[in-house]
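The complex is shown incomplete by one protein chain, all other protein chains being positioned as in the whole.
Presenting chain A:
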Amino acid sequence: MMKLKLTLSVSLLAVAAIMPRVAMAEVSPLDLVGPIADYKIYVSENAEKLVTNTKAFTDAVKAGELDKAKALFGSTRMSYEAIEPIAELFSDLDGSIDSRADDHEKAEKDPEFTGFHRIEYGLFAENSTKDLAPFADKLMADVTELNKRITDLTLPPEKVVGGAAVLMEEVAATKISGEEDRYSHTDLWDFKANFDGSRKIFDLVRPLVEKDDSAFVTKVSGNFDKVDTTLAKYKTAEGYQLYDKLTEDDRAVLAAAVNTLAEDLSTLRGKLGLN
């Protein structure tokens, strides 16, 4: 795991250092208006879905329905994970909705450890809904606030285009290792959502890049397809298999594809004149 992180951070540094700051002259900022508007609509739809799904999830937690709450955990998170480049712009909400125990001084026992992973800890590690109601209420209030803030937010264009790589870095940093959903092992659900979110951004700007660099587009699409095919093997009726079912071979395929995607997608901003 360490190896992967190391390779990734070093390679990203290298990419950042050599990345040319020249934009393709053909892409006018006006060409990006449509893709960014479409992405805002995608983000808004996901934020609304997050509110709806979180309601069902937190209702189950509060009603003490342990099995139902466990079953809803993975799918509820997906609409958050898909729009993470925008959701995490709000530092206060990202901290209260999606921080991990490591982000807090006293880890799992820290009173400020709240949100999805605190509830995950209760449901899966302690196998109980006991004392989770306040965290459920807080999570519901936080995602409602997030939805409202997203509606009012003018998306920073460089965060949208840069988001495609950010999502892949996120997968490489915390998903491939299985540390994000360490109690529930539903990492493959997050994984899938991160991929979909990244691919959405890529697909939206693809026509602008394609005419000048079709080789780049083919390579990135190929890697996205590879990830889709690999993840599809673990699809179940409800969602995805637990992370420990992922074979070493498939993990290697995914890790390689993620790293290449993170590296390639990190050049998108430069290609579109947004550095």
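Everything below uses one rule, namely that a residue touches a chain if its C-beta (ideal position, glycine included) is under 8 Å from a C-beta of that chain, and two chains touch if they have at least 3 such contacts; residues count from 1.
Note that contacts and distances are computed from a predicted model.
Asker: The hidden chain: which UniProt name fits, "Glycerol kinase", "Methane monooxygenase/ammonia monooxygenase subunit A", "Sulfur carrier protein" or "Multidrug DMT transporter permease"?
Answerer: Options "Glycerol kinase", "Methane monooxygenase/ammonia monooxygenase subunit A", "Sulfur carrier protein" or "Multidrug DMT transporter permease" narrow down to "Multidrug DMT transporter permease" for the missing chain.
Asker: Applying the definition given at the start, please give the residues of chain A touching the unseen chain.
Answerer: 1-7, 9-13, 16-17, 28-30, 32-34, 36-37, 40-41, 88-95, 99, 102-105, 112, 154-157, 169-170, 173-174, 248, 251-256, 259-260, 263, 273-274
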